[in-house]
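Shown here: the complex without one of its protein chains, the others still in place.
Let's look at chain A:
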Amino acid sequence: MLANAWVIPLLPLAAFVLLLAGGRRWKEGVAAWVGSIAVLAACVWSLGVLAVVPGGTGRKMEIPWLSLGDTVITMGMEVNRLNALMLLIVSLVSFLVHVYSRGYMRGDERFSVFYAYLALFTFSMLGLVISPNLLQFYIFWELVGVCSFLLIGYWYYKPEAKAAAKKAFILTRIGDVGLFIAVILAFWHTGTLEISGVIQAVQDGKVEAGIVTLIALLIFAGAVGKSGQFPLHTWLPDAMEGPTPVSALIHAATMVAAGVYLVARTFPLFEASPVAMDTVAYVGAFTALFAASIGLVQNDIKRVLAYSTVSQLGYMMLALGSAGYTAGVFHLMTHAFFKALLFLGAGAVIVALHHEQDIRRMGGLWNRHKGAGVLFLIGCLAISGIPPFSGFFSKEEVLLSAWQDGRWGVFAVGVLASFFTAFYMFRLFFLVFAGEYRGKGQPGPVSSGMMWPMGVLAALALLAGFAEFPGGWLSHWLTEETGIPAGHGSAPVWLPLLTVSIAAAGIALAWGMYVKQSVSPEQWRARAPWGYRVLLHKYYVDEGYAAVIALPYKGLSIFLRGFDRYVVEGLVRLATAAVQTAARVSTRLQNGQVQTYALISVIGLVLLMIGLAAGRLF
């Protein structure tokens, strides 16, 4: 099972090919079954792999793909415990989303295309996870980007979706350039593309400290783009234009976590460079707080969740930067479950309310959709960090690692962000489920096929924390024989008390504002209108980009257009004219007369002879 783990990504790929071949001839049910079964098989296989994967370097298998002189570029797979865990998370969430989409996408004209894209994404993401070398990693990294682009722009006739897809593609590409340079640098300085080889070379001290820092920072640049960290975060909220199952799978649970995974995968590189660690920790902490504060005032149900995703990814980065390897991975896992749950719950709400996404026009759904309400509440409790839900344990580990690494500032920011998190999540929950229904028409039903995947995720969101608590089983399992420190010992007693009371305070404030209405949000808004506007406009980052980058860029482009029109195009015209003339001459010579042909050959011979004589004389 372990030796053939490379089959796992191929299962969804086969589904993709089948779906493409089946095309629109297939009924919705067939397409959904094909996709779901393939991913389920991948999921079961991953579970088997997870059960038997050995610690340390794990299992590796490669075939030479291309040799350039002495350098052999390989393709293959590497399964260690981190990879195996990711395999399971990705395939499991993907399977549940496949099932869920059957209900959510019902009646869509390009139903099978949607499933084909989902399968292609699952293939790419699984391939990314088991890549043993940086080049293969990079190929799959770009491939998930392409799938993300395709799925955000799935409703391509909506101009916002088109723009969002484009934005996501371009902004992540900025980070990708960094990653690509990192790959080249790593190859240049270590002579290998193998991730384990690069890590080994760095650990052996074969690479200068400055170069290690540079490589780590450039890798982090790629992670910043993919995981929506500040300042490249703006694409992720816009990506919510895609169908909600896609948001759950790609823009919450898996692809956006690829950046975190990348940092975890190359963690020894970061460990070797204090500067890189600081950068990761500070960027992560800042993003966590920054995105959480924006989430406080957003009114679109999916956008609130999107900013929350950005913020939670910040937490993971914060943990990794604070040497909390297992904390980061642990939070990645729990977040995948509860955030996918929240998105699927949001999708259920959106379907029930006939594609209404503004939370100001929702409310009172608790009575009508108690099941969805309970499941959504579980997600909210998990993300807010209320015990015994999984988020509590992982967030505590994150904060603990910051505390024990001596990063007081980062720790304080993390605690403050967790207060924000609790507040905006329950603001969302109360606005959607409590009070009176404020929308038009009547909420519709939600199919059971959409409910039970949420149930599975809710169970995981509830239970996943116990993989680590008590006893730190997960961290031991992950770090066994890897040389990465397992954890930070036990937490001080006051830490869980602090985090729980902070979260409770956030929830209480939300309750006071939106249920009891003893605290008026309007009053707060009026007290600091400027602050509210800044938050509502997401700190004007998009506008800032427009002014600082896009405007000068436009000016440059006008200049370049002139240059292009008169200089470049002139050269192009010249070149095409030359080619066309050559073409005309050679076709004119081809006049069908054998005499001409023979004559040309003789001229050729004469020229050869002249060449011969010239070569010998000079």
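Everything that follows uses one rule, which is that a residue touches a chain if its C-beta (ideal position, glycine included) is under 8 Å from a C-beta of that chain, and two chains touch if they have at least 3 such contacts; residues count from 1.
The rule we apply is simple: contacts and distances are computed from a predicted model.
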item: Record-based protein name (UniProt) of the chain missing from this complex, from "C-type cytochrome biogenesis protein CcsB", "Septum site-determining protein MinD", "Spore coat protein CotJB" or "NADH-quinone oxidoreductase subunit N"; value: "NADH-quinone oxidoreductase subunit N"
item: Absent-chain contact - pick from A:71, A:448 or A:580; value: A:580
item: Which residue of A:3, A:51 or A:600 touches the chain not shown here; value: A:600
item: Interface with the undisplayed chain - residues on chain A; value: 63-68, 579-580, 582-584, 586-587, 589-590, 592, 594, 596-598, 600-601, 603-605, 607-609, 611-612, 615-616
